[in-house]
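Mind having a look at this structure? Questions to follow.
Every protein chain of the complex appears in place save one, which is left out.
Chain naming follows the written order as A, B and C, and within any one chain the residues start at number 1.
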Amino acid sequence: MNPFRVGVLGATGLVGQRLIRQLDGHPWFALTAVAASDRSTGKTYADAARWRLPDRLPPSVGELVVRGCDAEALDDCDVVFSALDTDVARELEPRFREAGFAVISNSSAFRMDRDVPLLIPEVNPSHVALIDRQTGAGGDGFIVTNPNCSTTGLALVAAPLHQRFGIRRLVVTTLQAISGAGAEGPRALDLVDNVLPYIPGEEEKLEQELARMLGVIGDDGVTAADMPVSAHCHRVGTLDGHLEAVSVELDAPAAPADVSQALTEFRAPETERPLPSAPERPLVVRAEPDRPQPRLDRDVGGGMTVVVGRVRDCPVFGIKLELLSHNTLRGAAGGTLLNAELLAAAGRLPRRSAR
Amino acid sequence: MNPFRVGVLGATGLVGQRLIRQLDGHPWFALTAVAASDRSTGKTYADAARWRLPDRLPPSVGELVVRGCDAEALDDCDVVFSALDTDVARELEPRFREAGFAVISNSSAFRMDRDVPLLIPEVNPSHVALIDRQTGAGGDGFIVTNPNCSTTGLALVAAPLHQRFGIRRLVVTTLQAISGAGAEGPRALDLVDNVLPYIPGEEEKLEQELARMLGVIGDDGVTAADMPVSAHCHRVGTLDGHLEAVSVELDAPAAPADVSQALTEFRAPETERPLPSAPERPLVVRAEPDRPQPRLDRDVGGGMTVVVGRVRDCPVFGIKLELLSHNTLRGAAGGTLLNAELLAAAGRLPRRSAR
Amino acid sequence: MNPFRVGVLGATGLVGQRLIRQLDGHPWFALTAVAASDRSTGKTYADAARWRLPDRLPPSVGELVVRGCDAEALDDCDVVFSALDTDVARELEPRFREAGFAVISNSSAFRMDRDVPLLIPEVNPSHVALIDRQTGAGGDGFIVTNPNCSTTGLALVAAPLHQRFGIRRLVVTTLQAISGAGAEGPRALDLVDNVLPYIPGEEEKLEQELARMLGVIGDDGVTAADMPVSAHCHRVGTLDGHLEAVSVELDAPAAPADVSQALTEFRAPETERPLPSAPERPLVVRAEPDRPQPRLDRDVGGGMTVVVGRVRDCPVFGIKLELLSHNTLRGAAGGTLLNAELLAAAGRLPRRSAR
Partner (left out) sequence: MNPFRVGVLGATGLVGQRLIRQLDGHPWFALTAVAASDRSTGKTYADAARWRLPDRLPPSVGELVVRGCDAEALDDCDVVFSALDTDVARELEPRFREAGFAVISNSSAFRMDRDVPLLIPEVNPSHVALIDRQTGAGGDGFIVTNPNCSTTGLALVAAPLHQRFGIRRLVVTTLQAISGAGAEGPRALDLVDNVLPYIPGEEEKLEQELARMLGVIGDDGVTAADMPVSAHCHRVGTLDGHLEAVSVELDAPAAPADVSQALTEFRAPETERPLPSAPERPLVVRAEPDRPQPRLDRDVGGGMTVVVGRVRDCPVFGIKLELLSHNTLRGAAGGTLLNAELLAAAGRLPRRSAR
């Protein structure tokens, strides 16, 4: 397969850097353009970005000249990956769609849009069909989004439970990593010997996105699952890996062993398994009493596997557990890339050159 | 009032150090003896203890010779404060009781014992009456306990809510400070860029102690409240201050403003207010979206006030909020001391010299 | 004494907050005005500043309306304390001087200016005389500065050694706290599991300021001491307290015990001792092998005492030691305030109202 030519919007930020890192050597995608705000355009990427990953910046990327975030500037790309901030994304992503681009976005701007898939390949691949509602008017362009970094891990755990037992409602408390706030995240002064008990907008995202993803798609779009979710979100001083404590009430009573089994047996649909970024197993369940731990477990499956532990009885809701998900890989750049791979494999990723 | 002569058991540990610090200059209690394990006996306290508080060790205490933890060795004391580890406490505290000591304990050994008050003066002062079940046989000695450090803050918040609205059930997730594990707590290697999602025995304590404290005392002892509690406990890299995220279902529907008002109006019973360690207000409610924070709020009221924030609607249970409580002050040494003060003020603290 | 009316420039920053905290209840100074950048003017201080200290913001200060940093706006003040950033200070401080204000500054803008005292009362009180070179032209206004936060602790240790033994040269390596970078300091992402081995401009300040402070004042101003200093500066994840490892070569050979004695015996000149912010002892020497430690020792003497430890033989230079100094108290707000007190006690602080 001729690789798709990819432009990355918001390339200098933390998620942009992760995207660039994941695209390095990718079999299906070739990084063609990096785009960012005016502050960066015209500089080489090496000069414009403060590279924050331990892996070395691929030298060929360092030499790319940063472009502006407009469709003309990225005319030689087939698809754009968006790591833009929400406000900017709200304005720019539709322009790329109108220009015929597939926009695979990590931003929250259009996640709750009726016609935009909010997608995790292992969770709700059927929602891809929403694309047709966007392109129906004739254009090729569309927007596909992945959920918020804190929703992602929860959705991967909730999906098999909802399928097997039915989820009635759940309470989730997160301990989220610093990198979730991007390169311009919290000050050290705020997180040494401290926890921030508030992340603006985060709880609402978790509460809305999960129900939408577990919802059923019909002629009229997605009907969100009837599943109250309550989220308490915290920022703690870990670098990567969102830890989440979940109490869940199921329709069908299930013992911890049943739940562990359902999670352990969970596999991606056949069609998704061969995707280059798909981990061998979307979920791993640990039996030790003190796992998952962010630093020890976040990189399982290349940061694409969600690690679950402490599945046990909950005196209030029946089942409680802990889960950990790498927030800038599975929960952001890796999730975006996996969505793009899903579309490519399904033949739903248009090549603009073909127009 | 002639001060009560106090012996501290387990004086070299972190809670022991806090007790010594709080007793310095106390109007009612005079530190008379420090006692610890064989490793320390015979040394001066300054040599035996690795002092870990920023306040300077009171020099007169540094010169005290550490005694063994037996009743004979503390014969010149009226009362003992116990900061012993559970296993040791289970063996030694009854010996002190039999020798006629009032044992005011922070240990968990006898908290769930039918005849032992599990006490916070502002929450369940009537439970003091359980003492009579211990002394009924004629002796003067008894044991009084304060709850676990993570239960304490929750109990102070739950008490006015239960009283005003009735609590049906609640889910609590804790982010607990390092000092809660004592001076021999977790290794730095385990908490840099990491969170421990498990504290042995902690969730059970929270789930049992709260219901007991909110229970009703009758002729037959305390009947625990019928109130399922589910706890998720984490150790994070803060020094002091347990942060807890709570979702609570009330019998009587209440808006966040009602709950905030109930908490803000909460006062200790008249009799408890003049206690030297009682804070002006047991609860403070902050209106800012990002409070309480451990480092900024743990020392309110000299570490004896519980700070509440983010009182808001919970899509699952009606109300959710965050609370913060200083774990080695209100949740340990300060709680123990306050219990002793309550007993002294009520004339229920015997002087052994009077025998 | 009628208190001097004080305006604080740069009042919303971290040093400004410390100044406000230290002025609360001060016997000689009354906080009259808070001034800051355009972003804040017109708001109440409580709204404009994100208060970051554990002590509560004095309510009366919270209600002050933030003024602009110009002389007219602060016309009801006798003296201004400047916590301005260097660039801004370079422009604004001279304007206040010209308007007849005593400007007691923590900024680095004029520290190396020939006519401006770079002052620590215990180290070089005679340098106060430089003021006359500024006011000679007739005006009342002048600028007095305190050294950089990392220079301060070193200067207090170097002064008695230089006086007693003569310092030939020294190498100092700093481990500096986050608060030294102000409220807009480093990101958590940069300091979790990390150290920053570079603080822009810091090494130069240390290398130049120390020699100037230990220099001799003559008719022609200060002649810097002939004392090469080499500094290696690091930012580490501590909140307050700069730790410095020093190797020093002395003119007169001295054993560690001699050096410890010289430091222990060091006292402020008689005239400085009664100053309200002067600690009982400017230096304390600890004998334990593992002190000073930032969290345990930074608050000695109300954060105004420098704690020294590990005084020992240096195979290269004869003597090596560790020192710790509270960077936002002794090294910033406290140092500024102490300078103002020195001037007030010496009758060198003009009252603008008297004009």
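Points to keep in mind about this one:
Basically, contacts are C-beta pairs under 8 Å (C-beta built on N, C-alpha and C of every residue); 3 or more make two chains touch, one makes a residue touch a chain.
Just so it is clear, the model here is predicted, and its values are computed rather than measured.
Displayed chains that the missing chain touches over the full complex: A, B, C (touch as defined at the top). Touch with the chain omitted from the figure is made, among A:Asp24, A:Asp85, A:Asp140 or A:Asp299, by A:Asp299. For the chain left out of this panel, the touching residue among C:Gly10, C:Gly141 or C:Pro294 is C:Pro294. The missing chain, though absent from the display, is touched by one residue of B:Asp38, B:Glu72 or B:Glu184; that residue is B:Glu184. By the touch definition given at the top, subunit A reaches the unshown chain through residues 52, 54, 192-193, 295-296, 299. For subunit B, the list of residues touching the undisplayed chain reads 52, 178-179, 183-193, 237-239. Looking at subunit C, the residues touching the absent chain are 169-171, 173, 175, 192-198, 200, 207, 228-230, 232, 234, 236-239, 243, 245, 247, 289-296, 309-310, 314-317, 320, 322.
As a working rule, only the chains that are shown with their structure count from here on.
Between the Cα centres of subunit B and subunit C there is a gap of 41 Å.
Taking the mean of the C-alpha atoms as each chain's centre, subunit A and subunit B sit 43 Å apart. Among the residues of subunit B, those touching two or more other chains are numbered 192-193, 295-296.
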